[in-house]
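What follows is a short report on a single structure.
One protein chain omitted, others in place.
The block that comes next holds subunit A.
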Amino acid sequence: MMVNQFNYLKETASQTAGPYVHIGLAPHAAGFDIFENNFSNVLTTPATRGERIRIEGRVIDGSGTPLRDVLLEIWQANVDGRYNHPADTQDKPLDDSFRGWGRACSDFESGLYTFETIKPGAVEGRHGRTMAPHINLWIVARGINIGLNTRIYFSDEAEANAKDPVLNLIEWEVRRKTLIAQREERDGDVVYRFDVRIQGDNETVFFDV
């Protein structure tokens, strides 16, 4: 039977970022300079409010080998828990010196990635349930056909994490810990370690957002 047709468009298909993603998104890592202004893994300026933290880790494949050609992006709220975007109308201060977005490549030898940022505040979630402080992470590489979305939570926020509506969506409690970055202090710097396991034992939880 003929019915009226919807006229939604279809999303363009994803394709892998490939081995040379750095040329486009981080040309300096590919070994050359072209743009005057480059996006980077440092999210802060001296004016940014909040506790300085480093996030570091590796992205590991199904054989246990770190990916050495992966590109990661993070998106996060500021220290007060507000996103620097017009859709966020929470009654909290903005920080003009903090976009909240950064991009990092893993090291071509070690596979280690790092971000220099601040620890975000808690953001209001659905139905008024506050979400624990977290950072949104997106991962692409050769062999990844569509970007992987996950979240980084913080080991020193156990109480907030226990109430977090998103962590609680994960039916298998044992898998929730794959989203918790471990806090360490090294020479006075705060470092959160966050390894991502794409496949296999302790596979990281990924979201269909």
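The rule we apply is simple: a contact is a pair of C-beta atoms (placed from the backbone, for glycine too) under 8 Å apart; a residue touches a chain by one contact, two chains touch by 3 or more; residues count from 1.
In the analysis below, contacts and distances are computed from a predicted model.
K.L.:
Identify the UniProt protein name of the omitted chain, choosing among "Transketolase", "Osmoprotectant transport system permease protein", "Sugar ABC transporter ATP-binding protein" or "Protocatechuate 3,4-dioxygenase beta subunit".
P.N.:
"Protocatechuate 3,4-dioxygenase beta subunit"
K.L.:
What residues on subunit A make contact with the chain left out of this view?
P.N.:
Residues 7-25, 27, 30-32, 34-37, 61-63, 65, 67, 69, 73, 75, 77, 83-90, 99-101, 108, 123-128, 131, 134, 136, 138, 140-149, 151, 166, 169-170, 175, 198-200, 203-209 of subunit A touch the chain absent from view.
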